[in-house]
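Some notes on the structure that comes next.
Every protein chain but one is kept in place in this view of the complex.
The letters A and B name the chains in turn, as written, and every chain counts its residues from 1.
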Amino acid sequence: MNEVALEAKGLVKTYKRVRAVQDVSLVLRRGRVTALVGESGSGKSTVAKLLARLVDPTSGEILLDGQKVRRVREYRRKVQMVFQDPFASLNPIHTIRYHLARPLKIHKRPETVEQLLERVNLPADFASRYPHELSGGQRQRVAIARALAAHPEVLLADEPVSMLDVSIRLGVLNLLLDLKERLKLAVLYITHDIASARYFADETFVMYGGQIVEGGDSESVTQQPAHPYTQLLIESAPDPERAVVALDAPVEEVAAVSAGCQFAARCPKVQERCWTDAPPRSDVGDGHWAACWLYVEAAA
Amino acid sequence: MTFLLRRGLFYLITLWAAITANFLLPRLLPGDPVQAMITKLGGRLNSDAMASLYILFGLDEKKSIWEQYVDYWGALARGDLGLSFTFFPTPVADVLSQSLPWTLGLVGVTTIIAFLLGTLLGVYAGWKRGSWMDNLIPVTTFLSSIPYFWLGLIAISVFSVTFPLLPASGGYAAGLVPEWSGEFIGSVLEHAVLPGITIVVSSVAGWILGMRNMMVTVTAEDYVLVARAKGLSQKRIMFAYAARNAVLPSISGFALSLGFIVGGALLVEMVFSYPGLGYVLFQGIGAKDYPLMQGVFLVITLAVLVANLLADIGYLLLDPRTRREG
Partner (left out) sequence: MNFKTKLGLGILAFFTLIAVIGSWIAPYDPSAMGDDLLSPPSGAHWFGTTMTGQDIFSQVLVGTRGVMVVGLVCGVLATFLSILVGVTAGFLGGAADEALSMLSNVFLVIPALPLIIIVASMLPSADTVLIAAVISLTAWAWGARVLRAQTMSLRRRDFVEAARASGESTWRIIVFEVLPNLMAVIASGFVGTVIFAVMLQITLSFVGVVSLSTWNWGTILFWAQSNQALGQGAWWWFVPAGLCIALLGTALALINFGIDEYANPRLRKVRA
């Protein structure tokens, strides 16, 4: 069993009256990729920001190597993040060298900028270039190199390839897989593309309306989806963009805080009690679980 | 409604800040110029006038600063701004109430003309970007770089001295009595032409440039492109789509730069000896007439705040987003 690197327990984040994240718990293990799948507005990016400690949770706790870390800088040495948009996450006025040298200096690492570039398969002479001289894929590699500079245990990747051309996505994902193996990283892979989760992640969680509705190893979650929402997501594949359109519902409905299941309003298999009672987690086999009333009967 | 309420609160705070600054300045700065004036005037001040000057300028050192502040507000609430030294023994409030209508008339009308004219020209210049209209930019820049008062001097030199077409000073011909007669009103208008044109010419450039840049930005927006694709007439796109959106920042800019414009307009009054607040202020400077200068400051601030409130209401009428907020 791989050791636990990061553990989130009962994370809640409330913005004004909207609950972006409600009671999310998950575990990231060294040398494993965990995927968090959901459409826009599901709260998956908020989870990334909570885990990166860019925003403070309303309640819940985050344990790093089993401990609460008070000092933010110490936490950031071990938990690093790659952002979605490589065109926005690099400061246009600084060179690549500056972007990579800063975290090395902050976290007192012995590596050089050139070594970091080599690690992400970029030539050393990229150091003196500016972000606008690089392609999207190259920039995202720089962003990954920056995240690795601190020599972290955990890498949070917030839709790392969604802004890239389809032709280069695989290259960046393979790079992440390779780095995970070599550096024994615990990776959180956030995506709206459930097909890529099967390819890329060992374990997959599906998020809807701020809650995790299904989880388990990637193979069984993507091949035998239990939750009606996950089933809908998979049916709308292979075009993941269409999934978002097909499931489109007014934002108010998605963000509604109701006593029952968040998905009730859009669920094709909705029952009476879905509206009033929140469904508990039910085991559907081999550590694969779903939060849905459909499976409560079967278990009882 | 929240929008207007917030703005109203802001204006109250600004007014409070201006009044408090007025209260603190003579007490903080070294020297006692008002005491010197009182000594000079000697026995000609009656005891009531003395008392109000003591309250306004903090000459009564036995009182704590807090008591002085309360007394100061009390005096303001009674409309007591002290006695003017320049127009001794006329109370400052009387001097101001005589000159305020002149300033409101001249500065108010010319500022609105300049805003409307500049906005229209700016809409056109922004729409016709890349044409000969672009050559207007250096010209308007030059015009806006000329101090108001210097343009006034030139105007007098050309149109009153070299070619004596228009009167160079005053609000109406000497010898006339203010009344609602055709002769008097004609004279007032005649005297307002040169200072009015001066204010319009030097303030219009700012509006042209601001509006042009906003138009250039707005015409690149998708909704303008859509309007073109729909085949709407040029005129309709220019006004109903582009200008309608470009004018909003211009109006908020109008409100904020009003204080600056009024400052320039006051100088024009000085140059033309126009009987408004600016000329009164000018006379006050020469005589070191602090009660008068501070009174002018308070009245101008109040006028600018009221004008700002009016601009806010205009903004509210044009911008559906702020309307829905309430």
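Operating definition for what follows: a residue touches a chain if its C-beta (ideal position, glycine included) is under 8 Å from a C-beta of that chain, and two chains touch if they have at least 3 such contacts.
If you're wondering where the values come from, they're calculated on a predicted model, not measured in any experiment.
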Checklist outcome for this item: Touch with the missing chain holds, among B:Leu4, B:Leu76, B:Leu120 or B:Ile137, for B:Ile137
Checklist entry - Hey, which of B:Leu104, B:Leu120, B:Ile146 or B:Leu318 is the one touching the hidden chain? => result B:Ile146
Item to check | Omitted-chain contact residue, chosen from B:Val216, B:Leu248 or B:Leu318 | outcome: B:Val216
Next on the checklist: I need the residue numbers on chain A that touch the omitted chain, in ascending order.
Outcome noted: 49, 52, 54, 72-73, 76-77, 80-81, 83-85, 88-94, 102-103, 106-107, 143, 146-147, 149-150
Checklist outcome for this item: Touch rule applied to chain B and the missing chain gives residues 10-11, 13-14, 17-18, 21-22, 25-26, 29-31, 33, 129-130, 134, 137-138, 141-142, 144-147, 149-150, 153-154, 156-157, 161-162, 168, 213, 216-217, 220, 255-256, 258-260, 262-264, 266-267, 270-271, 281-282, 285-286, 288, 290, 293-294, 296-297, 300-301, 304-305, 308
